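Complex shown without one protein chain; remaining protein chains in place.
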Amino acid sequence: MSLFFTIFALAACLGAVAVVISQSVVRMAFWLVVSLGSVAGLFFLADADFIGAAQLLIYVGGTLVLLVFGIMLTASGPYMKIPASPGETVVAGLIGVMFLFMVFATINGVDWDGSRDRIMAATHQTEGATGFDDRSEGNTLRPLGFALLGVRPDVPNGVAGAGYLLPFEIASVHLLVVLIGAAYLARAKRRQDVV
Amino acid sequence: MINTLAANSLTDALTGPLPLLGWDISSDTAFVIAAIIHAVLIFHVFALCPFFLIWLERKGSGRIQDRLGPTRVGGRFGWLQSLADGIKLIQKEDLCPPVADAMLFRSAPYIVCLASFAAFVVLPFSHSWVAVSADCGLFILLAILSLEVFGIIMAGYSSGSKWSLFGGMREAAQMVSYEIPLAICALIPIVSAGSLNLGEIGDMQSGHLGNWFLFHDPFTFVAFFVFFVVLTAGCKRAPFDLAEAESELVGGFHTEYSGMRWSFFFMGEYASMFALCGVAAILFLGGWHTGIPGVDGLLQEWRTRGEFTPFGYLANVIGAGVFVSKAAFGVFVQIWLRWTLPRLRIDQVMITCLKYFVPISCFLFLGATVWPLLFMFVWEQTTIYPEPLGKRAAEIWSVRHDDSESNESVSTDADAGSSNDSESIEVELSSGQYVASTNKNVDLQLQSDSSEQTALAASIEVRQ
Partner (left out) sequence: MPAELNSYLLVGAVLFVCGVICMATKRNAIGVLMGVELVLNGANVNFVAFSKFTTLGLDGQVFSLFVIVLAAAEAAVALAIVLNFYNNHLTVDVDRGNKLKG
């Protein structure tokens, strides 16, 4: 378990660093695939099967293929590189490292067990949300489906209104709008000067 | 996900003192051994698929073109031809063109291979013969197979050749659009099944031919053929093999490849053909069930005796044989199509997908969802499965959810009244496949067996 976690975590982090370092856009896309694929592996390890599969299907199989397609359409020559200015890179790198240390210090500073107890005390829960069905096997598909339909059988006291039906509908309408909008934006236009 | 179904049963079988040597195997060690066994088995399936299918392709194409095909290597039918090909390919020089982006060029074949290999992890070969029995198995399988296209695009782009680039771009456009009807068509039997677990879906279709999802309703019947055509396009097989189109693009995305790396693409291609045809067999053609009424019932009866009993094991072996032959027949039809039909143009391929397959599959999906309602309102009866989908899903979920709680309560007050009830749940769950509960025949049994208490508790649980 921890061995797999180490492998996937290292691959995710190194892939992300390589995305920043590499200059060629297609190599960036390749390292992004490595990174996002390993994140999907992390999701599988964290018992989120559906999220991991969605990550693979939507991000790696969909979005990134689209990005590479975009790279091919917009490349003005083979292996197009637009180098970043070194000054900017150094400044951004410094700020990034500082930010990372800040986040790291914060993560280590928080007492997660204590906060869990406090949350449970505040919400009058005796055992806390012990989570969803069969956590050990990551079978969260049906609970997720119920949650998206607005039913929450996994919440202990059956809190009303804890479902996600409205966000789900909004997301679907949003996707429709995006579909039409993207098709409209990227449509083949007649150049005015040509006519 | 970590605790896999088949690995668990193997782990249980391995745990304990070893018969001959007297070693005591802990459950952790047994789990590792079970995992290794699965990995090795899947790797062999992955390697032997192309081995057999490439031979089949050469033989089939030969027959269709009125030739003999390979005849010499390995005796009468040239059945070792793939081995000879492999040995030849290993000896070839591994070339990398100077204009290529070497790192991407070298790693692209591995991505293709890795993706189609990983798809076998969630593909069941027989009842509970699956490495990872995930609840969203079909979704994971489609997701992993969609990674394959990325390797092909990488290969096309990084070769630094215009033929490869054209091949890669065609592949990208084709894949992104064909994934949509593929996923929608795969969802159509799911609407009737109420589960994404491939093992469950396969087990629902036991009994007789009429239980196959192919014959479930007119929409699934049409959906199978649409699915098969889309699947052929998804595997970039002729008449949709625009990515390699050897008469116009030399070799398409693999123009610049040679030796082992070139053969990796084909291993990946044939393995994913097999995997997708296997999915089609599970979704529509009854998976590992023969479809013959008496035989299926007998095999099902053998399976209930336990997985590691001789008859149970034999039933599973027969099931695996049936499944593999169904999938191989699907691949054979693809081969047959390839050598029969001429190749489409790229714009025709895109129009076929976007103007025909997407609307058709959307209509079929709508029809498949409306069909049970029609039955309910017009004839006041449900389709072959006794209950609506949502209710069944809720019951499966709550029965499994209840299990942990009811176990505790029963252990505290093991009275005569509740023991019968808990037993029926436990039998159902300890067989590892609550699958059985969704099967038509068993479902009726279960309803008569289990006391009203469970149903009541389940419905209360869901209402909350």
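First chain written, first letter: the chains are A and B, and each begins at residue 1.
Note that in this section a residue touches a chain if its C-beta (ideal position, glycine included) is under 8 Å from a C-beta of that chain, and two chains touch if they have at least 3 such contacts.
Source: prediction; values computed, not measured.
Taking every chain of the complex into account, the omitted one touches A.
On the side of subunit A, touch with the chain left out of the figure occurs at residues 5, 9, 12-13, 16-17, 19-20, 25, 28-29, 32, 35-36, 39, 42-43, 46-48, 50-51, 54-55, 58-59, 62-63, 66-67, 70-71, 73-74, 76, 80, 82-84, 88-89, 92-93, 95-97, 99-100, 103-104, 107-108, 112-113, 116, 119-120, 125, 128-129, 131-132, 135, 140, 143-144, 147-148, 152, 154-155, 162, 164, 167, 171, 174-175, 178-179, 181-183, 185-186, 189.
We take it that only the chains that are shown with their structure count from here on.
On the side of subunit A, the complex with subunit B involves touching residues 1, 24, 26-27, 30, 33, 37, 44-45, 47, 49-50, 52-54, 56-57, 60-62, 64-66, 68-69, 71-72, 78-79, 133-134, 136-143, 145-146, 151, 153-154, 158. By the touch rule above, subunit B contacts subunit A in their complex via residues 1-3, 99, 101, 103-104, 107, 111, 134-136, 139-140, 142-144, 146-147, 149-150, 153-154, 157-158, 160, 165, 168-169, 172-173, 175-176, 179, 196, 393-394, 396-398, 400-401, 461-462, 464.
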